[in-house]
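Heads up, this is only part of the complex; the chains shown haven't been moved.
In this document, chain identifiers A and B correspond to the written order of the chains, with residue numbering beginning at 1 in each.
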């Protein structure tokens, strides 16, 4: 016996991704990553007081795609690791428009025995500004400044920022560099996937309701930050191809086959922002260990239950008892 | 120099509450509280596994206004209190339609050195049902079943449930019964206030954007659960007086002068649900130590910054280093 919900999910599982990669996609990323390989992170950290005696909290910065100092919280348990060693570390990427948040929002990871690096995405709702030059007009929001060229695109900057966040997490003396794990939702999920595809640092990743997936579909149909790109093209119709081309370099549908680590992905069938069609398109391309958690009646949010599943997944991947 | 925002706040600070108390308000509560004074809580607790090694989590129940078992999380740090004594305990009441949540949502209190009791409000989004008889028709939602009489009113049941929650928290062996503190937002804030007014157990309280304040104003103007009462009266216009009368027994504007403990209250000037006019009406009646945190551009939500202020307030009141 089957029902309408099962039918819908099966349809998504069988969905063929539309690949939009340009021929030089690999070349682009090889060159881009190489150009940052030897660039120092120039990080800083400073212990700050919080009301939570059981947590040690550092305000920290590191340099991302340009000289912009990216702000982040680096948090550890106040007690030494149980086994006298180092802490596995969760790197957290926030959703569109948000920020690195408050240390207390990561208290559960501390109680699990993780260190945490929660980073700002540049220019958005945290403390971090941006030194990116804006070479052309833009739609309201962060997505379209520089979108006419992959080299000036905001997505390029935040992808590099996110890769370097994982490196900065691994570089902390309290962190076990072999147990850096990624997590994020929406924009943060998209970043968790693309970093998983492009960096050797992370060992597992959770991508809740990720964006940056099958963006040619999303720009046409979704109610997400891609609507900024759509608005930009509405205003400058001649730039349609350039915009789609730029997006293709940062689209997980074109990159997900590179992922070599275990990933947990989630989506909601009622999500009009990061639509299940787009999430599955990228997910169906992943060839490593993977699990999809699909919520038939959820929109663009991450439920308590999914958060708990992610905690258990992270504990398993880090070898913590869960 | 003054500005439009300061003018608006001053207006609220000077607002005279409209008292709607019936003559027998005190008699009602004396009798009601007396009838529960000797009723045993018949509580249960069971240790459950979570991924958080630093927290001990108990699924717990206790009996509230009738035989309904109220579900709650009782959570403590895994380590003993620093000073070999007992933990101060935070009692958490959730917002309308919510539930007691997941243990991880209270991890920050654990890292502060608190025990936590997070309770379901009956019949709402948690696990707890309700054995309340519904004697008459109702509008959609929890507010109006039984509203024609103060004795059958839902507000009566949840107020008693909430008072007994504080008692159950105090009764746990890990809890220091002299340091039980209350916190909640919206419905949870309203309950924190009314329990502060009616019970001797709590020693301090945080009421974020509380409901149950100046409800004759709210039922006319607000976009809150009181709209259910408004809908009920629309359908049964002859019951207007009975409904207003019932609400008056549970209105913090009529009870706030009884509060004898320090309280922190918050409100947002753009909150159309728990409107600042109503929050200030009750707040202006409080004669104990009090502080108001007003957010000029916030609607019906509790910001990260306000949460941090509440943590610091609770730490101070519990004698924890904050």
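Here is the rule we use: a contact is a pair of C-beta atoms (placed from the backbone, for glycine too) under 8 Å apart; a residue touches a chain by one contact, two chains touch by 3 or more.
Model, not experiment: these values are computed from the prediction.
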{"item": "Number of copies constituting the complete assembly, 2 shown", "value": "6"}
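What we mean here is this: only the chains that are shown with their structure count from here on.
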{"item": "Fitting chain A to chain B on CA atoms, where both chains share a sequence, rotation angle to nearest 5 degrees", "value": "180"}
{"item": "Rounded Å distance, chain A centre to chain B centre (Cα mean)", "value": "37"}
{"item": "Chain A residues touching chain B - in the complex, by the definition given at the top", "value": "51-55, 77, 82, 101-102, 104-105, 107-108, 110-113, 304, 307-308, 311-312, 315, 320-322"}
